[in-house]
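Here it is: the structure, laid out below.
Showing chain A:
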Amino acid sequence: METIVAVKDLTQKIGKKTVLDGLSLEVSTGECLGIFGMKGSGKTTLLHILAGIDRFTSGKVEVAGVDVRKNEGFKKYLGLVTQERSLFHDLSAAENLDFIAALKNAGRENIDRLIERLELGEVLNQPAGSLEAGLYQRLALACALLNKPRLLIADELIGAIDLDSRRIILRELETFLAGGGTCIWAFSNADFLPHAGRVGWLEKGKITFYQPAEALARWNDRLQSLAGQGGDGGA
Partner candidate 1 sequence: MLKQVMAIIRRELFYMWHDRGLRNILLWGSLTGLLLLYATYSAQVLKDIPTAVVDLDNSSASRELVDKIGQAEYLKLVASVASYDDLQELIKQGKAVVGVVIPENFARDVALGRQTRVLAVIDGSNMIYATNASAAVLTVTRTVSAQAGVSALVARGVQLQQAKAAYQAFDFSEEPWFNPALNYAYFLVLALALNIWQQCCTLAACLNVIGERGMKSWLQIKASGISKFRFFASKSIAQVFIFMAIVLPLYVLAFGVFKLPLNCSWPSFLLFTLAFAIAIHSIGTLASSFARNAVDAARFGMIIALPSFVLSGYTWPLEAMPAYLQKAAWVLPQTWFFQGLNYFAFKNAGWHLMSHYILAMLAVAAVCYGAAAVFIARS
Partner candidate 2 sequence: MRQILNIAHYEMLHIIKEKTLFLMVFLVPLGYAALFGAAYVTAVLNNVPIAIVDLDDSKLSREIAAAFANSPHFKVVDDIKTYPELQEGMKNGRLRAGVVIPEHFEQKLARHELTRVLTVYDGSNLIWGYNTRKYIREVFNEFTASSTASYLAGMGYTKNEIRSIMDTVSLNTEVWYNPTFSYTNFLFLGLVMIILHQIGLLSVSLTVTREKERKTWLQFLSAPVPAWKIFTGKAIPYFAANFFNYALLLWFASRFVHVKIGGSPGLILVLGLLYDLVITGAGFFISLHASNSLQVTRYVMLLGVPFFMISGYTWPGTHIPAFINYLARLLPSTWMVLGFRQVVLKELDMSYVLPYIRALGLMAVLAVLPAVTFAKRLRPRPQGGPVLNNGPSYPARWK
């Protein structure tokens, strides 16, 4: 298997806080790596570095064989769904697709297919800002897939959204993986652990890898130990 993402000794300090503390990881083509961690554990920080958005303190990050500090070239293989709403909220869904396609220099031919697959036909003329959470995430995914990316970076792809949208998104994700795509998917809800091929558990700036079943077991252990203490204190 070809390695598409290679991270070595990545450290990110924001202000005085060390968010990522010398972590390393590798992702192979076709893999679906789940990044699991609580709020504030650095998932978004890591993903934004992989997507070539944020500067970082030290370490080496290669995506599609390109050192992200030196070159922008890898971005044409990249799709990104952000945790925060980052679509153009005063533009309609259709305009968002059109504009982001232009930004990515992607052909228009993909747009219709994605509208159909993510079932966006009815909301094309609505401003992105007014879409409900589920529809918004579907649109965000459609925008991320416009350039037929080799690597999809998805941050909280599925939050607390309606089940229908959840089904549609998971279906599209499977299609994407089946087509040979690679996915890095960050989430904080343990329900999604089984959907990942491999799980990177992010905590205190370090990452530990597990098989999904193993990660789920550890998570349940933790919940039980908390319950055993009789408290409802934070994890």
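If you want to know what made the cut, all candidates are chains of the complex that A comes from, given by their letters.
The working rule: a contact is a pair of C-beta atoms (placed from the backbone, for glycine too) under 8 Å apart; a residue touches a chain by one contact, two chains touch by 3 or more; residues count from 1.
Quick caveat: nothing in here was measured; it's all calculated off a predicted structure.
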(message) Using the contact rule from the top, which of the candidates 1 or 2 touches chain A in this complex?
(response) 2
(request) Write out the stretch or stretches of chain A touching candidate 2 in their complex. (result) 12, 14-17, 45, 48, 51-55, 72-73, 75-76, 78, 80, 82, 84-91, 95, 98-100, 102-105, 143, 147
